[in-house]
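For this view, one protein chain was removed and the others were kept in their places.
== chain A ==
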Amino acid sequence: MFRNQYDTDVTTWSPTGRLFQVEYAMEAVKQGSAAIGLRSRSHVVLACVNKAQSELSSHQRKIFKVDDHIGVAIAGLTADGRVLSRYMRSESINHSFTYESPLPVGRLVVHLADKAQVCTQRSWKRPYGVGLLVGGLDESGAHLYYNCPSGNYFEYQAFAIGSRSQAAKTYLERRFESFGDSSREDLIKDAILAVRETLQGETLKSSLCTVAILGVDEPFHFLDQEAIQKVIDTFEKVPEEEEGDEAGEGEAEAAAVAPAEQGGAGAGDQDVAPMEM
């Protein structure tokens, strides 16, 4: 996308029917660090990569609890994400107060999308520069939605946003059909594996990722570092074991890496996904 004469403000259409400012906002989402969501019939798992500015600083929070039954993972301008999370918490708690009942997540995402749309149609505003993966429950079970700066929202079985999310999406595309009936543990494992895809060769450590889960009968909460490390250990330390055989992609030699290495390069698991994408 290159600079052109129709991209100065959001209320100017291009001759080809595009709003460039909105598209540039979506670019901002692609620059943020990765966030991943997946769901089964009863649970939703959100995971993200923790990137800190430097060794001295702490990493930015990208996953927020909105209510016991709704959580959100963001990618892009985290300040915008924080503001929108506050809005979601406000909507959720107001609904709970008036109706003593949890706000159905499907209605929350529509409120969010309408809020984002307003910013695409006012000359004194700018679109929010953040993509939100909203996971939550309503009467029909667990749902995962993606809210876009454009004001669109989509429902997903699994999705990834942010930088190098394509690697995670490819992994998820291969496996999403089984997610519906997945157990809670398998869902967490798949989420962490998807996070690993976005790391592209970097060692997967529990300090690098944050994982949160919610489900029917399970309020939203973060998994602690130990729990995450335990899951990582199940597939990092035993490269020989292959539970599923979809490793048709070659790279089998990567599985011969010494087991002592915690390396992300080619631990044998259900799917040997090539690291370099």
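Just so it is clear, a contact is a pair of C-beta atoms (placed from the backbone, for glycine too) under 8 Å apart; a residue touches a chain by one contact, two chains touch by 3 or more; residues count from 1.
Criterion: contacts and distances are computed from a predicted model.
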{"item": "Complex member absent from the view - protein name from UniProt, among \"Aminotransferase class I/classII large domain-containing protein\", \"Proteasome subunit beta\", \"Nucleoporin SEH1\" or \"THO complex subunit 6 homolog isoform X5\"", "value": "\"Proteasome subunit beta\""}
{"item": "Touching residue (missing chain; options A:S54, A:T98 or A:S123)", "value": "A:T98"}
{"item": "Sole residue of A:D9, A:E23, A:D68 or A:D138 that reaches the chain not shown, by the stated touch rule", "value": "A:D138"}
{"item": "In chain A, positions touching the absent partner", "value": "97-101, 104, 106-107, 138-140"}
